[in-house]
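What follows is a structure written as structure tokens; I'll ask about it next.
A single protein chain has been omitted; all remaining protein chains appear in their positions.
Up next, subunit A:
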């Protein structure tokens, strides 16, 4: 199991055990992390699972692909460390990953 930490907009911290191969979004939904809507269900089609990747993790998580970058145009307050959590797959190297949930999704 890989440990992930979600920090909700109000500062509440959610530490969850995630299965490798699942997406960060799926783990947010499974653990009822507030502020992750995932309207489209993970199809990279809606930008409502937007998260900010903790600065210490941006290199390891990597850059969004072109399609995700396109969807990020629709997200609220996009920053250089913005990602759509449905496009981040959990793997060993992400053990300890911290992501923050924006004030709102769109």
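Everything below uses one rule, namely that contacts are C-beta pairs under 8 Å (C-beta built on N, C-alpha and C of every residue); 3 or more make two chains touch, one makes a residue touch a chain; residues count from 1.
To be clear about the criterion, contacts and distances are computed from a predicted model.
Participant: UniProt name of the unshown chain, from "Branched-chain amino acid ABC transporter permease", "Aspartyl/glutamyl-tRNA(Asn/Gln) amidotransferase subunit C", "Ferredoxin--NADP reductase" or "NADH-quinone oxidoreductase subunit L"?
Facilitator: So, among "Branched-chain amino acid ABC transporter permease", "Aspartyl/glutamyl-tRNA(Asn/Gln) amidotransferase subunit C", "Ferredoxin--NADP reductase" or "NADH-quinone oxidoreductase subunit L", the name matching the hidden chain's UniProt entry is "Ferredoxin--NADP reductase".
Participant: Just one of A:17, A:39, A:60 or A:95 touches the chain that is missing; which is it?
Facilitator: Of the listed residues, the one touching the omitted chain is A:39.
Participant: Tell me which of A:8, A:29 or A:78 is the one touching the absent chain.
Facilitator: A:78
Participant: So that we can see where the missing chain sits, which residues of subunit A does it touch?
Facilitator: 39-40, 43, 45-47, 66, 69-70, 73-74, 76-78, 106
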